[in-house]
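Left out: one protein chain. Kept in place: all the others.
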Amino acid sequence: MSAVVSTMDQILGQHRFFADFPPDFAELIAGCARNTHYKPGEYLAHESDRADSFFILSKGKVALEVAVPGKSPVVIATLGAQDVVGVSWLVAPYCWLFDARVMEDMRGISIDAKCLRVKCDADHDLGYEMMKRLLPVLTQRLHATRMQILDVYGKS
Amino acid sequence: MPDVRFAPADLLVPTPYRVVERVRELDDVTTLRLEPRGGERTRVNPGQFNMLYAFGIGEAAISVSAAWETGRGLSHTIRDVGMVSHALSHMEEGAEVGLRGPFGSGWPLDRAEGRDIVIVAGGLGLAPLRPAIEAVLARRERYGRVTVLIGFRSPKDILFPRQIRDWRERPDVELHATVDHSAADWRGHVGVVPTLIQRTAFDPENCLAFVCGPEIMMRFSAQALLGAGVSPARIHLSMERNMKCAIGHCGRCQFGPHFVCKDGPVFPLELIAPILSVREI
Partner (left out) sequence: MMEEAKHGPPALIGPDDLELLIQALTHSGRQVVGPVLRDEAIVYDHIDSIADLPAGWTDRQAPGHYTLEPRADAAVFGYAVGPHSWKRFLHPPVQTVWSASRDAGDGLGFDLAPDPARPYAFVGVRACELRAIEIQDKVLRDGATPDRAYVARRDRVFIVAVNCSQPAETCFCVSMDAGPRAKTGFDLALTELLDDDLHQFLVEIGSEAGAQMLAGIPHRQADETALSQANAVLERTSAGMGRRMETDGIKELLQNNPDHPRWDDVANRCLSCGNCTMVCPTCFCTTAEDTGDLANRTAERVQKWDSCFSLDFSYIRGGSVRSSTRSRYRQWLTHKLANWIDQFGTSGCVGCGRCMTWCPVGIDLTEEARAIRAETGVPK
């Protein structure tokens, strides 16, 4: 193996979510980020837990699911490489709304939400850059959810 | 008296075809494999449809879901939703149906040669796309990257699961199947099929996309493809409207200025974009 070691801001830059992110900001984010590794069956988060981190996936698969009494949990969506898991960290009261269960060996970056919130509050330009990236994720999820509700393949 | 020109009789009058095999695909979906009784096999292009007639009951437009080349007979995959499709779904092996066709334009496979192909199927929309996928894989070297994205309602609604597995196992095909609704025991994707488009690598400048499924699913998939940079001339949708004659005479399948039966059912988005989101058109 070659001994090339990427710095955290370089790793972040390789992710779709941070594409074309200003280098100064990448360094700020890197200060809140760390590499993570979860095995199948582990949970990134549980419903109603404090949302004090969010995840950028580079490998693996994660299910967002909701527990249903007396039944197996309902999966709302599955997320994979290049996806972001978690937006609840951005909105008070900063609590997870779903369980995030690892389906396939997951590698990625976990970002300390509290750390990032403080930095975004201090530097609104950074905050705006983050919002520009998170809002499309939210609208896409919303749109996909609407289409799920439509039940387009349903029996008529 | 001038020469009298007639439409070939077989466009108006069904030809008897024998049901050689009936496969129950899903609770309400059946595939009939048909062979002409003594007649010649007519060439069918992927994406074309036939009119199938159940004796004394009526006729319905049914997509051809596998061409002759892939096995015994010509396959038609039918969802049991009305009187005619119910009768067809319950045909015994050995019984006869009437067949007129094939009708309509198919998928532009020739135009796709040398390019990436993105196939987006939703539910029963996989049926008319299966012959296209099979034709592409039979001449795999002629195409660039081949991506197949398939969405179903839930894991128990997955159509043609064996084929999907075979395609997935090929190193030269990128296949993703997703379901809208699932419990935790499903190991595949959950989410609507357009979300797969955002996650897939293909060359938007040099690809052709074939989309078939419920109209809402096609509209949203077309949006996602446009969002990925695919031009409307490269996106093809297979439309559905009421049909009786299949030769452009009964007027029922009109979709704006187009007759779905003879101008379609496969249309480039470029041609139908102005009317695709007009209500009740």
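Letters are used for the chains, namely A and B, taken in the order the chains are written, and counting of residues starts over at 1 for each.
Heads up, the rule we're going with is that a residue touches a chain if its C-beta (ideal position, glycine included) is under 8 Å from a C-beta of that chain, and two chains touch if they have at least 3 such contacts.
Remember, predicted model here, so these are calculated numbers, not experimental data.
For the options B:E96, B:E113 or B:E174, the residue in contact with the chain missing from this view is B:E96.
For the chain missing from the display, the contacting residue among B:G39, B:P161, B:G229 or B:G256 is B:G256, taking the whole complex into account. The set of chain B residues touching the chain not shown comprises 1-9, 11-16, 37, 53, 55-59, 79, 81-82, 94-98, 240-242, 244-245, 247-252, 254, 256-257, 259, 262, 274-275, 278-281.
Assume only the chains that are shown with their structure count from here on.
Chain A and chain B have Cα centroids separated by 36 Å.
Touching chain A in their complex are the following residues of chain B: 28, 81, 122-124, 151-153, 157, 178, 180-192, 194-195, 198-199, 213-214, 216-217, 220.
Every residue of chain A that touches chain B in the complex is listed here, in rising order: 63, 65, 71-78, 80-83, 101, 103, 140, 143-144, 147-148, 150-156.
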